[in-house]
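Of the protein chains in this complex, one is absent; all others appear in place.
Presenting chain A:
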Amino acid sequence: MKKLWWAVPVVAAGAAAVRRSRSAHRSDERAGDRWLTVTINRPPTDVGSEGKLPPPLDELAERIDVRIRPAPGDRGTELAARFTEPVPAASTSVPARLAGQDPRQELRRALRDAKSLLEAGEVLQPDAPPTTRPTAGGRLVEVFTRRSGGEGVL
């Protein structure tokens, strides 16, 4: 149990997200389908336009709607995206998200990577080769780290 406490907020955050999308569902057809947004510390002209998306977001161009607008207060540019086709409710459940079956994970990752490339010129890669060895508690951390790039509050 000792190492597990931190897993609680992760699951709780997931559950909260699911609750929110369910209750929103009644009034909003696009529930679970919010715009996922990053703010990029570059002017809008560097970020692109609806017809010309920054990599690697451009690879999803066929399947997403994109919104680009200046951020207030000199904070750069807001880049938002969501799937044109609503994400099926089944793939937004916590088990589906842990299994990596939520398509929004790919979209979040693409947004984050586009931001890193535009700002820093590269996407930071984790160290390799790994130095870890498998343990029961470690496997859980491994699942969370594998999903982490595509999860979160974005």
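Operating definition for what follows: a contact is a pair of C-beta atoms (placed from the backbone, for glycine too) under 8 Å apart; a residue touches a chain by one contact, two chains touch by 3 or more; residues count from 1.
In this section, contacts and distances are computed from a predicted model.
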- Out of "Ribose import ATP-binding protein RbsA", "Zinc-dependent alcohol dehydrogenase", "Sarcosine oxidase beta subunit family protein" or "Cytochrome bc1 complex cytochrome b subunit", flag the one the UniProt entry gives for the chain missing from this complex. "Zinc-dependent alcohol dehydrogenase"
- Query: Where does chain A touch the missing chain, residue by residue?
  - Reply: 1-3, 5-7, 9-10, 12-14, 39, 41, 75-76, 112, 115-116, 119-135, 137-138, 141-142, 144-145, 147-154
